[in-house]
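The structure appears right after this line, and notes come after that.
Note that this complex is displayed minus one protein chain, with the remaining chains in position.
== chain A ==
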């Protein structure tokens, strides 16, 4: 949805997106997943835009896209104007609540032709830290045989034996795609119920993918599993909060004042670009690594005072990148409360200034900095679903 989402995926290559996937699992994971016959995708909520980082050959065949066209896209790309809004909401909410979901939904192929499928998605948790590492989504095409019966009657209450009879003629046909029928008709169906066997297929597929992921994560020493085995640590943000924050295309960090030394718990991609650091180098660190010999300590003191008082402040501070080069940072800091009403984080929004503003008496934050603060407030406030 963000304006720059498409340009972001232009700039980072397929390899980069897949790179984070490879980092979690041992070698040959891709080959192992490629061997599975099912259609499925794996997404990474910790990459901005919650993109697909793996797509099975079955998925590519079903949708008609190439791997390069799919990696980096969000799952929404396969929805279209006639996709049921309620189903979209159900998927969105399952992601936000980090729980499984199984829903019939209308998707569109590259050719533009619509098809119904059973979408079955599960979260995959890190065994050691309890956070969501990936979402695995399996797609089982639905034959929708019922819909085409009779004289257009939409009656969908079939006795189970009748259902068997309907599918009987299809049993011997190992077809990945549903029978072609009038597309206009397909799009206009309110709903397309998946059969019991289709639901079983999706559960099996999910199980297969999960066991491959589990096995290869174990080899890599960083086990994943289908259930959350420990409470997410205080320094770990929920995946839904991370997804929300990932939509903000500006340099900023979130720090946690309740943890010792007020470490960074979130850093945007733009922050990493601005400072030259990698994410794992900054998470868990206090922001002071950005300061250096020529940083004015009175400014640092002013910031500390505001933080202690829980007030927003704007300062101009000399900061250092990883390569030791310096830049003037128009920095705006503000406390951010969560649903309990208490301050949960501080947000720091950086803007590179071309030179030091001599009259630095009453510094005002730039409009875009305020936008970031606002967007962060909404995201943090709303991320209060209890996960267990």
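FYI, a residue touches a chain if its C-beta (ideal position, glycine included) is under 8 Å from a C-beta of that chain, and two chains touch if they have at least 3 such contacts; residues count from 1.
We adopt the following convention: contacts and distances are computed from a predicted model.
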Among "GDP-L-galactose phosphorylase 1", "Myelin protein zero", "UTP4 protein" or "Phosphatidylinositol glycan anchor biosynthesis, class T", UniProt-listed name of the chain not shown: "GDP-L-galactose phosphorylase 1"
Given A:190, A:323 or A:362, the one touching the chain that is not displayed: A:190
Among A:111, A:298, A:340 or A:354, the residue in touch with the chain that has been omitted: A:340
Of A:30, A:199, A:222 or A:247, the residue in touch with the unshown chain: A:247
Hidden partner interface residues of chain A, rising order: 1-6, 76, 81, 85, 89, 92-93, 96, 151-155, 188-190, 244, 247-250, 312, 334, 336-337, 339-341, 367-368, 370-375, 377-379, 381-386
